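Have a look at this one.
A single protein chain has been omitted from the complex, and every remaining protein chain is retained in its original position.
Each chain gets a letter, A and B, in the order it is written, and its residues are counted from 1.
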Amino acid sequence: MSFQILINGISTGTVYALIAIGFALVFNILKFSNFSYGATMTASAFIAYFLVASKGWGLVPTLICSALAGALISLIGEFVGFRRILKNHSPSTYFFVSSITLGSLYEGLVTLKAGTNFYVYPNFFETPTIQLFQTVISKENIIMLVISVAALLALAFVIQKTSIGRAIRAVSFDRDTAQLMGINATLIIQAVFIISGIFGGLAGCFLGIKYTLTATMGSLVVKGFIASVIGGLGSLTGAVIGAMLLGIMEAIFLSTMGSGWATIASFAVMLVFLLIRPQGIAGSNVQEKA
Amino acid sequence: MNLFLYVLTQVCITLVSVCGIYILTGLTGMFSLGSAAFMAIGAYVSGLLVLNTGMNMYLAFLLAIAFAVCVGYVIGFPVVRLRRDYISLVTLGFGESIAQLILLLSQYTGGAFGLIGIPRRVNVWIALIIAILVIILTALFKCSKYGRQCIAIKSDELAAKAMGINTSRVKMIAFLLSCAMTALAGCLSAFNIGYVGPTDFGWKKSADWVIMVFFGGVNSLTGSIFGGAFLTFLPQYMQALNKYRAVVYAVLVLFILNFKPKGVFGEWELTPKNMRRALMRFNRKQRKVKER
Partner (left out) sequence: MKKILAILMVLCMMTTVFAGGAAESGSSDSILIGILQDTTGATATLGLSVQKGVEDAIADINAAGGINGAEVKYIEYDTAGDVNTAIAAYIRAVTVDQVDFLFGPPIANIVSGLKATTASYDIPMITFAVDPTCYTDNNGNLYDYLFCAQPSTVVQGQIMAEFAMKNGFKNFGVFYTQDNSYSVSLLDPFVETVRANGGTLEDKNIIGYNSTETDINTLIQPIINAGVDAIYCPNYTAPLVLIKKACDSLGFKGAIITGLDGAPAFNTQVGADCSNVYYINNIDVYEEATAKAIEERCQNVGAPNKYFLGYDSMMMAAKVMGEVGTDGATVAQALETAEYTGLTGTIQMDPETHMPVLGTPMFMYKYDGTTPVMLEQYPAAN
């Protein structure tokens, strides 16, 4: 296995990590897998493309616009898709169905606006790659890695050190008790959706830069889902580690056995992993109802 | 009329698989994103059997279903033992793997071109009869001991276990039944259209079935069937809306989920008793109106 494949794997893993974090955040607090997250990424990337990037404003404004759009969409999604379900105390399966539907709604709206054509962000870098010894590293991957790590650190700081972070942890641990303690759970859930949306926007923008912008690119959310399960559902560090492992594992399988068998092999590894260590790498803080 | 019959056939085929999803999701509370893969197995196995050996179509159906159940048993082994979130993940990965396998075995399955030239022997009446049989079977299952055990597991698995229910066995039975039904739907579809494409069985299709079940009422078989029929027919009315179809569909489902979370039918079933009761209520109302 060459060093290049490792680099490729990490670069894929970085994208998966961004997806997995937003995914894990919502899971953490509402205990359901938010499948609308994929379409949120798509929609915010498209908004950033049409509002900013197509005018040639460069990388940073595009990222900011995409993150803001993601936050807004996520907030609207919480209101439209999940607020009432939460109030009705419906079982978590409802969130699941609602999130899938919400996802196809976003996807439908994006298709209405953008058509099924695909779009490509303008090249943000003069020379897109750096040559290091025998390996090629693309600049967008490095920037992606840096921004992901920065965003992660910021997130960790918010969750561990600030009062809102404490509230988030309290609500995710036990919503009802937290509410009794005077925490406005609705507000906290909104805040979590906003943060998750910011990550979604960043992830969407990076996906658009690394690949192409299509209305269906949100289906990559599945990778985030797998990564966050491997990492341990709900755990943020676990999600990142899981995403990296998934990216590297896929790269190795791809280079050794080709496209189709790689998917099957990844599935087999995942299955074995789930049977051996169902709580994920980080060990989950999600308790089974007793 | 031809169009109506064709869409009716599609509805019947969808209902067969929706019944399977109802047993899995509605009764037992398990979520599968890989049910469509069993449809693919049914379609490909039955199609290949008939194309290569020229055997009787119904025998091929039975063999295909048997094969799907065997595969279901292998994959069901982890499924019934894992947390609910993981079930959707495992079935999702399984579905993707089956799709890849179909592409990789292209010398048998036709690969990306799909399986072409299956005899078109399933007409609307065959589909209708099979759909009705499957619905009756599902209703019987719901009323049986196993059906009640499934409902118990759905509401509280731990308590069900404490009551002495062998949860993994009951879950396995529900899972296999659901596999068999989706495989049957695949067989019907293959022999109705005469073509099986490798890309028609993604997780979105499984999710669509789940949405149908929820739309009509996750606790009600009548509701699930209503949801399946309604949402399959709906796009036919929206030909003019064309582009907006996906959006309208999503908004409609969101509305139901938000404002009628139990689905259109809640827990209501279309049984003779319930119909009589509804009729009596209707008569009483009529009488009141007259008295006024």
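Heads up, the rule we're going with is that a residue touches a chain if its C-beta (ideal position, glycine included) is under 8 Å from a C-beta of that chain, and two chains touch if they have at least 3 such contacts.
Nothing here was measured: the structure is a model prediction, and the numbers come from that model.
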- Task: Decide which residue listed in A:S36, A:S90 or A:T111 touches the omitted chain of the complex.
- Result: A:T111
- Any idea which of B:L3, B:A162 or B:V289 touches the chain not displayed? B:L3
- Item | Hidden-chain contact residue, picked from the options B:F94, B:F175 or B:F226 | B:F226
- Answer key for B:A112, B:I132 or B:A159 versus the chain not shown reads B:A112
- Task: Spell out, residue by residue, where the missing chain touches subunit A.
- Result: 4-5, 8-9, 12, 15, 111, 115-120, 122-123, 128-129, 131, 136, 138, 211-212, 214, 216, 219-220, 223, 247, 250-251, 254-255, 258-260, 263
- Note on the structure: Listed in rising order, the subunit B residues that touch the chain left out are 1-4, 6-8, 10, 100, 103, 106, 111-114, 116-117, 120, 193-195, 197-200, 222, 226, 229-230, 233, 235-237, 239, 242-243, 245-246, 264-265, 268, 270, 275, 278, 281-282
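Heads up, the rule we're going with is that only the chains that are shown with their structure count from here on.
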- Item | subunit A residues within the subunit B interface of the complex | 33, 80-81, 84-85, 88, 90-91, 93-94, 96-98, 100-102, 104-105, 107-109, 111-112, 222, 225-226, 229, 233, 260-261, 263-264, 266-267, 270-271, 274-275, 278, 288-290
- Message: Applying the document's contact rule, which stretches of subunit B touch subunit A when the two form their complex?
- Response: 25, 29, 31, 78, 81-83, 85-86, 88-90, 92-94, 96-97, 100-101, 103-104, 156, 158, 203, 207, 210-211, 214, 218, 243-247, 249-251, 253-254, 257-259, 261
